[in-house]
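Encoded as structure tokens, here's the structure I'll be asking about.
A single protein chain has been omitted; all remaining protein chains appear in their positions.
In order of appearance the chains are A, B and C, and numbering begins at 1 in each one.
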């Protein structure tokens, strides 16, 4: 399974990521998930989310998640980008791409990766209210 | 729920589709699914799949699926493109994008749409073997 | 009365045509039409258990009562995606 993990304070260029995907004639299913910052957090209007990571541990925990994915499903490739720092509303903070022979395993692996991330990867967000 | 359905013999420009997405600060989750033609069909090596649609009925059946999605989940937008005619291996024949407030409903609606499509939408594929 | 019957995917190869016209009796059901078609296109018979049937753009069962001008479509299991 190919893996690519990026934790970055830069922006996400979805079109470039799509164009940069390695073509595969084995992967019948490609899923791209984007986590987008909404305009409210716990019902409070916000303008920005500030993401903070314990980066070394985040990388290690992502690696363990990818190991589990590889054990459970026949995945061709997983690429994941998580932004840190300020992310404006309407922008993506998370981009996950899973390529697999069939869609069932692609969906399962993608959902598992995100669920596990939300359980164990040390990243936090701080809402910046609109008024401030 | 915004809807966009395209059945086309043209190519799929994923990067342009990403750039053309209407930004939303209500949709926390965006899922893009690509169905890609693999290099074999039922274990026979192929070079191309030829897709044929009964287009009027296909549009009607997709519309009914979208109606069901709208009833079941709070989806912001669904865009779907299915190619017809010749699609080479490694190329996408299907592109589905679902935007929703949260990822659970986005994944559910995306999987439902594809499952239902495979059950009721009159589209067929004819493998063109490598040798021919 | 007359109905048009359209064939899709490899059903076209089995019948040798994309569309056929059939004369059926008043109040004929799809089941009756199918029997006429099996007589006219014997190769369709092998697919009897996996034939999908639509009238216009809706799926219909064999008990559907046909009307003048109905457009019937016959095709194998769908395979989109």
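By definition in this document, a residue touches a chain if its C-beta (ideal position, glycine included) is under 8 Å from a C-beta of that chain, and two chains touch if they have at least 3 such contacts.
Quantities reported herein were computed from a predicted structural model and do not represent experimental measurements.
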| item | value |
| --- | --- |
| Visible contact partners (per top-of-document touch definition) of the missing chain | A |
| Contact residue for the chain not shown (choose from A:3, A:21, A:60 or A:102) | A:60 |
| Residue, one of A:30, A:94 or A:109, that touches the chain absent here | A:94 |
| Chain A residues that touch the omitted chain in the full complex | 35, 51-54, 56-61, 82, 93-94, 114, 117-126 |
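Criterion: only the chains that are shown with their structure count from here on.
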| item | value |
| --- | --- |
| Path length in the contact graph (chain A to chain C, fewest steps) | 2 |
| Top chain pair, ranked by how many C-beta pairs fall in contact | A-B |
| Chain A-chain C separation of Cα centroids, rounded to whole Å | 49 |
| Centre-of-Cα separation between chain C and chain B, whole angstrom | 28 |
| Between chain A and chain B, centroid-to-centroid distance (C-alpha), Å | 22 |
| Per-residue multi-chain contacts in chain B, two or more chains | 35, 114 |
| Touching two or more other chains - residue numbers and ranges from chain C | none |
